[in-house]
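Structure first, then comments.
Complex shown without one protein chain; remaining protein chains in place.
Chains: A and B, in written order; residue numbering restarts at 1 for each.
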Amino acid sequence: MIRVEDLQKRFGSLHVLKGVDLEVQKGEVLVVIGPSGSGKSTLLRCINLLIEPDDGRVLLEGVQVNRPGIKREWVREQVGMVFQSFNLFTHLTALQNVTLGPTRVRGEDPGKAAERGRALLARVGLADKADAYPAQLSGGQQQRVAIARALAMNPKAMLFDEPTSALDPEYIREVLDVMASLAQDGMTMIVVTHEMGFASNVARRILFMDAGKIIEEGAPEEIFHRPKEERTRAFVSKILR
Amino acid sequence: MARARNTQNRRRLLVFDTIAAIVVTIGAVAFLLDTLAIRWGLNEEYISTSYVDYLKAAQVSLYVTTVSYFFGMGIGFVLGWARSVRTMPLAKVIEVHRRAFAAAADGGRPRRWPVGAILLYGVKYYVKRIADAYVAIIRGTPLFVQIIFAWSAIITYYPRMDLTLQGLFAGILALTANTGGYQSEIFRAGISTVHSGQVEAARAIGLTRWGAMRNVILPQALRLVIPPLTNEYIGLLKASSLMVVVGAVTELTTFGRREAFISFHVFEAFALVTGIYLLITVPVSKVVERIERRYRVPGLGVQQDRAARV
Partner (left out) sequence: MVTTVGSATRRSLDRGVTLRTLLRAAEMAIGAILFIIILEVVLRFDILDSTLWGLYGPYYFVTGVLGTLQYIAIIIPLSVAVGFSVGWARLSRLRVVTWPLSVYVDFFRGVPPIIIVIFASLLGPSLVPARFHSKDLGILMAALALSLHSGAYQSEIFRAGFMSVPTGQLEAAQSLGMTRGQSMQFVVLPQALRLSVPPLANELAVVIKDTSLLAIIGALDLFGLSNVFTQQAVFGSNQLWWVFVVWTAVALVYFVMTFSVTELLNWVDRRYHVKGLEAISA
């Protein structure tokens, strides 16, 4: 469904992505782990073209999307993103956050969009917070609204950039639960995270990334318990203790 | 390769952009100056002979500004302090006293109502409100009006004073009052920003209230307060130009205006006056901007009024 071939990205003299290959099938959950600065966020942002790759190909359902002639907005409609810092629109209520995309980008009827929006908020467990402003919500609630907001666009796949890293510990569970239920419903997901529990239970495959390259790839138990590469072993041992 | 082409393109665009920027900027400025100069003429000889007089007038401006600035700082500091000192809410004062009274049924004899404390609270409150009123008036009325007001007072009470001196005193009086008001804002914000929690911490390690002030609050407040104070000086320099309404003091604007009318070298006068002001204000502002940016702590700072107030 999503394939990335030999992705290269430089920021000035900093070579952030040094030829990354990645593939995720429909309905698959792929988790990317790695030390900070390894380029994981950049990789995600190249997939939905928030960042323009210097070289390489990004393919969505077989179609190369990182070329002139393709509208970026169209790509981003197909691939939703959830951010580490939630990025909820502070001047809008939760429901308005969720319906903004469908009404303004898709031109959906506001009434229908609101209905769907409430349903989505109920799905993430926040039906009663539809009229709350982000500042009135806890971190976990904000992130769940963010997930509902991304889902409102009916994306084919979802990208998660360290969704729980900015959360207080007591809120991490609720967000991971929502993500797990999404996975169960068959959503294609690429998740950058440090939550190893989630990775072990929900991911089909794990990618270990370091210094701009994919070092190793495999099923969760292989990566965590029988890593082949030295760097993988070093990183995993630090994480798992 | 796409990447190489991309960076190459970007670099080329940047160069083109920079060159275009320089061309447009210089071109627009030159065009404007040219249009104005054509009508009024550009007499270089005038500029080269009289620029010294303009500089002397600028000296007067700087003198007036500096005197008013430092007198104003005295006022501003005192007012700022008065307005930043936090008073315990009246209810709490009474509550605390009540508890002491109830608990001391067996010991000393405090009065039933903390009359002294209430009076003190009242005094502190009204001093603060009067200071607030002063600042509000200064900020809410044009400097022109303030200068005329001062001038009227001086003319009324010292009618036989030399004209220039009358103007000078009026200007300095008004500018002092004006900058005092604005500086009190700066000091108030600086002191209260640092004040929270720091006094307790300082007392906790054994400093007296005065010691805490001297060793903990003031050093920090000073650092916060210097950039806006510098901007305030520049603002006051620009404000000193309003003394032209008094007419008798030959500061830069008065001088430039007079020259423009007498010599008909309007454009040259404009160029000289503007040039001198810009020469002083722009570099200082830029330096302050840079310092502020370097030492900025997010969430910590002093709100600053636009410095050029009238």
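The criterion applied here is as follows: contacts are C-beta pairs under 8 Å (C-beta built on N, C-alpha and C of every residue); 3 or more make two chains touch, one makes a residue touch a chain.
Values in this document were obtained by computation on a predicted structure and should not be read as measured data.
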- Task: With the full complex in mind, choose from B:Leu222, B:Leu278 or B:Ile291 the residue touching the hidden chain.
- Result: B:Leu278
- For the full complex, which residue in A:Val4, A:Val58 or A:Met81 touches the chain that was left out? A:Met81
- Query: Which listed residue, A:Asn48, A:Asn66 or A:Thr193, touches the chain dropped from view?
  - Reply: A:Asn48
- Query: Considering the whole complex, which of B:Leu79, B:Val216 or B:Leu242 touches the chain not shown?
  - Reply: B:Leu242
- Message: Please identify which residue in B:Gln8, B:Thr49, B:Ser152 or B:Thr208 touches the non-displayed chain.
- Response: B:Ser152
- Using the touch rule from the top, list residues of chain A that touch the missing partner. 48, 50, 72-74, 76-77, 80-81, 83, 85, 87-91, 100-101, 104-105, 133-136, 146, 149-150, 153
- Quickly run down the residues of chain B that touch the omitted chain. 17-18, 20-22, 24-25, 28-29, 35-36, 38-40, 129, 133, 136-137, 139-146, 148-149, 152-153, 156, 189, 192-193, 228, 238-239, 241-242, 244-245, 253, 256-257, 260, 266-267, 270, 273-274, 277-278, 281-282, 285, 292, 296, 298-306, 308-310
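As a working rule, only the chains that are shown with their structure count from here on.
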- Message: Based only on mean CA positions, could you tell me how far chain A sits from chain B in angstrom?
- Response: 49
